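First the structure, then my questions, so here it is.
For this view, one protein chain was removed and the others were kept in their places.
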Amino acid sequence: MENKYFKSLDELTIDTTREIETTQAGDKGFILESQNEVKSIATASRRDFLKAFGFTIASAAIASSCEQPVRKAIPFLIQPEGLIPGKAAYYASSFFDGIDYCSVLVKVRDGRPIKIEGNTLSSVTRGGTSARVQASVLGLYDNGRHKTPLLKGEETTWDQVDEKIIQKLTSIKDKQGKVVILSSTIISPTTKAAIAAFMDAYPGTDHVQYDVLSASGILKANETSFGKAFVPSYRFDKANLIVAFDADFMGSWLSPIEFTKQYMQNRKLTNGQRAMSRHIHFEGAMSLTGSNADNRVQIKPSQQKLVLANLLHELRKIEGGETSASIPASPVDIVSLASDLLKNKERSLVISGSNDTQEQLLVNAINQLLGNYGSTIETDIHLKLRQATDEKMDALVEQMNAGEVDGLIIYDVNPVYDYNKKDRFIEGLKKVDLTVAMPVFDEETSAFVEFVCPDHHYLEAWNDAEIKTGFYSLAQPAIRPIFKTRAAQESLLRWTGNSADYHQYLMSFWETQIFPKAVNELFFTAFWNTKLHDGVFESGEKEDSGLEFTQDPSNEVLVNLKETDNPSAIEMVFYTNVSVGTGKHANNPWLQELPDPVTKACWDNYIAISPRLAQELNINDEQLVSVNGLPALPVLIQPGQQYKTLSVALGYGREKGGVPANGVGKNMFPLLTTNNGNKTYWIGDVNIEVVEGTYAVARTQSHHSMEGRALVRDTSLEAYLENPESGNEVRKEIKAHLKSLYPKAEFDGFHWGMAIDLNSCTGCNACVVACSAENNVPVVGKEQVINSREMHWIRIDRYYKGDPEDPELVRQPVMCQHCDNAPCENVCPVAATTHSNEGLNQMAYNRCIGTRYCNNNCPYKVRRFNFFDYTGSDSFKGNRYDPAEMTTDLRRLVLNPDVTVRSKGVIEKCSFCVQRIQEKKLEAKTENRMLKDGDVVPACAQSCPADAIVFGNLNDKNSKVSKYFADERNYHLLEEIHTLPSVGYLTKVKNKTI
Amino acid sequence: MYVSPIREPLIRGAKNYSQVTKDILAPMAGTPSKYWYMGITLAGAAALFGAWATFMTVYYGIGTWGLNKTVGWGWGITNFVWWVGIGHAGTFISAILLLFRQKWRTSINRSAEAMTLIAIACAGFFPLIHMGRLLLGFFIFPYPNTRALWVNFNSPLLWDVFAISTYFLVSLIFWYVGLIPDIGTVRDKAKTKIRKAIYGFLSFGWTGSAKHWSRHETVSLILAGLAAPLVLSVHTIVSFDFATSVIPGWHTTIFPPYFVSGAVFSGFAMVLTLLIVARKALNLEEYITINHIESMNKVIIVTGSIVGIAYITEFFMAWYSGVEYEQYAFMNRAFGPYAWAYWIMMTCNVITPQLFWFKKIRTSLVATFIISIFVNIGMWFERFVIVVTSLHRDYLPSSWTMYKPTIVEVGLYVGTIGLFFTLFLIFIRVFPVIAIAEVKSVLKSSGDNKINAHHE
Amino acid sequence: MENKTFTLTKKTIAVFVVMIAIGLIALAFGFLSDINGKRIAANLLLNSYYFLSMGLIGLFFVTVHTIAESGWHTSVQRIGEAMSAFIPVGGILLLILFISGGLHQLYEWTDKDHLDELLLKKAAYLNEPFFYLRFAIFFIVWSALAYYVRRTSIALDKLGDVKYLNKLRMLSAIFIVFYAVSSVVSSWDWLMSIDAHWFSTLYGWYVFISMLASGIALFILILFVLKKMGYMGHVNHEHVHDLGKYLFGFSIFWAYLWFSQYMLIWYANIPEETVYFYERHKYFENIFYVNLVLNFAVPFLLLMARNTKRMFTVLVPVAVIVFVGHWVDLYQLIMPGVVGGENSAIGFLEIGLTIGYLGLFMIVVFWALSKAPLVPKNHPYYKESAEYHTHY
Partner (left out) sequence: MNNYITAYYSDEEDLLKGLKQIISKGLKVNDVLTPFPVHGLDKVIGLRRSRLTRVAFAGGAIGALVGFLFQAWVFTNAYPINFGGKPFFAVPSFIPVTFEIAVLFAAFAMVFGFLIHNKLGPGSKNIIHDERVTDDRFLIVLDIKGEANDKIKSIETILSDAGAQGITIKE
């Protein structure tokens, strides 16, 4: 007799003898039957249950209901219009946090934003995202958000604060006092209009922009060179030779997502491309970008100007132009670099991350000499992401202290935490009569102001942005405001007496200001609707002033150049990492648990020190030291760190960020200094003092050498061009010996596979957060990371090669390899992990009893075990382990209902985003078509700003992934043990001079 | 049966049958001694510590242990294999020595079998407690269910379930079948009514009939024939837990016989540890003589040497294989962060038992006792070395970690030791520790007075 | 009452000489026909190793029972001693094979100029001088111990002094310890290094058990022949039963090790190991299964019952099958590596040469048997053996 088992409750009542095709939408059993499975339905038996297991991975409801009762179930009595339960809607929006800009799509399920995806329609970020962008959805559900307006710390109503603020504003206006709006860089034209409207209403108002990561130096240098303070638009995709001085342009400098996209476009060797750019990086600390460079040169931050000057000098010498008086010699050899640069005139790009105006003037002179303006640096398109000059902020603080400021409205900045002279700011604040803050999160500054007027989270708000000249984008709410918050712009307008809501204001601004720029658009409504749908609008307009390089005071700089004061002095660099950034995201557990791309440490900041200096000072890893008398931090010995340079991350040591931000690391902002009006992100001649005790730093990787194993294979461009198999020669040998005692596996429909181009992966970690968001990966907290129990389904292995003082660094994203001969599947006693007929290695969480045998037997160690009840889904009560407060009702709203939340004692791992595969198969089926290559994109591939990850059907020989697999560079990790992984890696190629 | 006069007697003191009965039943009579109470208090306290650790593990999760993403098995499985190994001596003595007609087994097989059963119970505890979801542990049985799910017959852990439970059950019936005539003796010597009733019930109505004896012997022999390969199979399957994997240091073909040998090695060591104390405490020196100890020590030399050869073979093959992962795994064992464990293992398992080549040492109770303890320690470390040092550094250096046990894991281990001694102490009070009938059957041929025995 | 001394008759010698002649003809046929030189070398290795091992198992039988203080074996120990007399002969045959160019035919690692990376790594072990050194050590120690064990055993019988028994124990212990290592290492050297890229830690023990089971079978056959010739009247059913149990037990143990090795390699499916069985599956599939039937299924099923282990009518055919079976086992260990799938066959060369070796072996054994009384009646444990009966 043929048994057929029901796969979902509906099927019990529906037809169970269905033969071939059912097009009845909404039948859940239907999801299970992919196109290739159709023929097996006729003979379906218990195998169906396995498919149902596959489905339970995609069905949180069924799975969790097995273990515990559903606590609350509220049906839609009146179904909201346009909402199909179980189907996600996507809304275009824009993310900007003072570091990254990103055009995004917000995935909304049942009214909840649960995931951020890159928007491929934006020609700026082109579908790329970053870790912070990915994590921003969790910020929406932050426990530390302001929930109501506050008056002197007490909860109150909007009417009350409005009344009181207007009263105060009016009295200031009456006495012709001064109000200052202190904000971050405003890239929103409409917001600027609202501010302008406010300034109109209160004539004594000033607007000061304050960037935590300042580009003052560039702005001021360009003001000198071009007569206008702007940041130009850089084109890494057009540069064949990139020389960067301490500019972490793939991590934090100006517009990292955009730059990563551009940079990688020019470095891919797939699709028949045979050339790639060369990237030379000068820096003291090991940065994300530096670790990706073809050549990395270690210099102290204080030497940077000298090296640049010598480079300019050398270039001029070769060019035969005027050479100024002799300058101190460069600490590193730049002669060959100069000639290389000259060979790449108009195709090179020299940048510096320094905030020193003089240094930027040198950079300008070099780029001018190389003819880069107009090609790799566009002066007619300005990058608007940094507009603040530090002098203005410093001046404001002095004015406040002098009692010249009567009202201060703080918007989107947290100077009490991140301003280097925060004490002075606080003092000044006390002398201001009206203090208003408009933050999203409860933060340090909120405690010092009279009125807190909480702003929407960006996912709740309308907004717009002009990222670069002519590149507009829109933001729209993906959810109604969760709390009693109000758009900051609306607050400003309200205080001027304008009661329009910001949505209306934005639309009318666009109708009058932006719509006219659109060509071929007749009706505003149509224009608006399409642009809102797309999220972006690119008008093609250009700047019309400040295009010409007119002034070159670089000779003065050269003449005044001095030898570095003290070559033996130890210097210290301050950087922002890819996770918490400037500290704004410190309360985001996903980001706190994100391992640094270089050190693999998380949950803390620490002082990186070179191995040589550590030995000299007799300091061990994790020893506590104090720098310049500040609170002690642990030391982390960092290969590749410049001998006399220390580095430490900013953005830690939050005091009022909530859990988990508070008390994580130490605040290093107070160490920043101001020189010539600009903030300097390094200090010279620091004093290290060893403090009693050690401090454990949580690291997800503790062994840094490949031990001679061919795990990450790499080669040089030269060798690659000669032999495409270079670096991967061993594969031929391995393949020749691949003998199996098993029947060859056949996957008749799909055979899912993934290819990872190691040449593209920068290690930015966007995929790690995307995966956590998509798959409800728990956050385990610092202590468990120290115990090596982090849960990430995808990790980026990082190894050092060569001399520990000057190592090469290679990376490799590793997730479940979905081996067709998976050692893990064999050993599970209860058949909880099995192989699907599409080549997926699947986990049935319900069936798992937690022997961890699969984990032991996985050569890649990609399986993760729920050591505690991290999610609150255990059947025992009171044993939850949630140090990062990820299981509060609020934060749980971010959970993806398509993915089961795992309970204590269960193994979990990468599923190749099986829920996405099933969703797309279903979609194709309802549309009665075959799946196309590229339809299914797992979360990691979707998030990647470098397009390093390709996913698809290996049975389709024309799919992109098949082509990658056929590439000579392709290899499989540990292929020699015949696991037959479905993940391939393409050899990393460095364009290095040997 | 003729026994050459140059052989040493197995039972000292000119005993008659009645004396044998009296001697062996003596420990069960009267109230327990002060030492017995002290022992059971100590053992019970240790077991309570284990109960606390069990609660912690079940309630809070495996996170209370020191395991991590790379080292998925630690002390738990180390203890499991250690206990299973110890549980091999009893059946080995009873079955294999019976098949090889080694008469000296008669004095020690009863207590060794009891020890086996208790050790298997202790061992079986670990695979259970180390499940992430203990309450769903029943999934492991292939029972018919409405979802029509079955288990994975490819999994060595599943084989373990069958092997361990079969072994426990067969050992239990083997032990009990052997015990039935002796329970009859206890019953017939019982003074109180209750005792008589209880032992009468347990004796299954044993009368000592010649027919029963005849069948009893057949059953014992066939059970021995079945138990002998069973003993091999159990530790073989335990070794499959490791050897079927692809982890360097785990995957090696020599594991099955080498584990079996190691198991017998450790089991004999534990039997020696227990019996050297028990023979003194229970006044059984005339039954468990220096000869017995010496015979067991010889088994220790043989199995210890096999284990030693296996160690060296593995090490040599790791080099000879030319496989970098294999080579690293073994270099890491000997010189890596857990090298101390490796050298403890080498010292205790390979070097110390070789001292038994000296007759003086293998006939010295003190030396035997000390060396048996060394072997117990060494064999624990062998499993630790195999489990932990293979896992903590396997294929991808990115995932290499260190493992450190927690107090909860220590509690579980100490707890099973407590349980072991508690049950053993109870055993010596309720059942005869020496197989009375079997000793009587060899008394004539191998007793002290055998020279007087006339035999044509 | 008993015929206690064995006399080697001319008729017996004639039979063996004929067998040897068949062997020589087969060898000559091998050289004259177009049979691959590797195949001849492989056959010589197979038989030399096989019969050398038979000699070693004979010695092992005597020594292991001596140190286990066993009594029953004394009735049959002369057979074991006589088998050990072949050790020097077998060793010399092996040496001749190696030095006459067989080494290069058999082992690819001897081709010093064409070593791949992996073999270069192993060259510290797999090189000719070291190989011959190990050979020399094994050969000398084995032969010497075989000689001394037998001499001491005869002395014990002659003089009946317990002092000789103690000496015999000492010698036995030395042999067991040495053999424990040398049996394993020699199997790596002579057999495993044929497939020089491959390795298995269990290999040495597997080969040892194979030879042990086969050695017991041959032991039974020799006992049977002697009985047929009217000797060994003092050996009763109990002794035969014990030998039968050995044959049964070791056959199961062989199967156990075969399974352990095969299953583990099959299970993990790592190419560096699977290559070995891959070839055997592909080119030697019949042999692969025949091996299991002859060496496990037959003795397991036929010797399970008590009576069959005691009766020559069943035991002898089973012993013949097992003896042939382990020859087949050795064949599938050697041929795939040396000759390869296409050129291997079992023909006149194989069968004839084996008959020749058997003849040579038997003549040596019978010669040795004739040199000492068959019944060691002065052995202190002999009386235990003579009165050996159990009620099981």
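For reference, chains read A, B and C in written order, and residue numbers begin at 1 within each chain.
Definition applied: a residue touches a chain if its C-beta (ideal position, glycine included) is under 8 Å from a C-beta of that chain, and two chains touch if they have at least 3 such contacts.
Here the structure is a predicted model, which is why all the values come from computation and not from measurement.
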Quiz prompt | Visible contact partners (per top-of-document touch definition) of the missing chain | solution = A, B, C
Self-check item: Absent-chain contact - pick from B:8, B:188 or B:324
Solution: B:188
Quiz prompt | Chain not shown: contacting residue from B:73, B:104, B:139 or B:240 | solution = B:240
Quiz item: Which residue from B:28, B:129 or B:158 sits in contact with the chain not drawn here?
Solution: B:158
Self-check item: Footprint left on chain C by the chain that the document does not show
Solution: 259, 262-263, 266-267, 269, 304-306, 391
Quiz item: Where does chain A touch the missing chain, residue by residue?
Solution: 45-47, 50, 740, 742-743, 745, 819-826, 828, 831, 834-837, 980
Exercise. Would you write out the residues of chain B that touch the absent chain, in ascending order?
Key: 1, 16-18, 21, 142, 148-150, 152-154, 156, 158-159, 162-163, 166, 169-170, 173-174, 177, 180-181, 184-185, 187-189, 201-202, 204-219, 222-223, 226-227, 229-230, 233, 237, 240, 436-438, 440-441, 444
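The criterion applied here is as follows: only the chains that are shown with their structure count from here on.
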Quiz item: Approximately how many whole Å separate the CA-defined centres of chain A and chain B?
Solution: 57
Self-check item: chain A-chain C separation of Cα centroids, rounded to whole Å
Solution: 70
Quiz prompt | Centroid spacing, where centroids are CA-atom means, of chain B and chain C in whole angstrom | solution = 35
Quiz item: Mind pulling the chain A residues that touch 2 or more other chains?
Solution: 823, 826, 977
Quiz item: Which positions in chain C touch two or more other chains at once?
Solution: 265, 267-268, 270, 272
Exercise. Please name which positions on chain B make contact with chain C in the complex.
Key: 1-4, 6-7, 99, 101, 154, 217, 221, 229, 232, 236, 240, 243-246, 251-257, 305-306, 309-310, 313-314, 317, 320-323
Practice problem: Can you check the complex and tell me which residues of chain A touch chain B? | Solution: 3, 5, 46, 49, 701-709, 711, 784, 787-790, 795, 797-799, 812, 814, 823, 826-831, 847-853, 855-857, 859-861, 863-869, 874-876, 879, 881, 903-907, 973-974, 977, 979
Quiz prompt | Interface residues, chain A side, partner chain C - complex | solution = 737-742, 821, 823, 826, 976-978
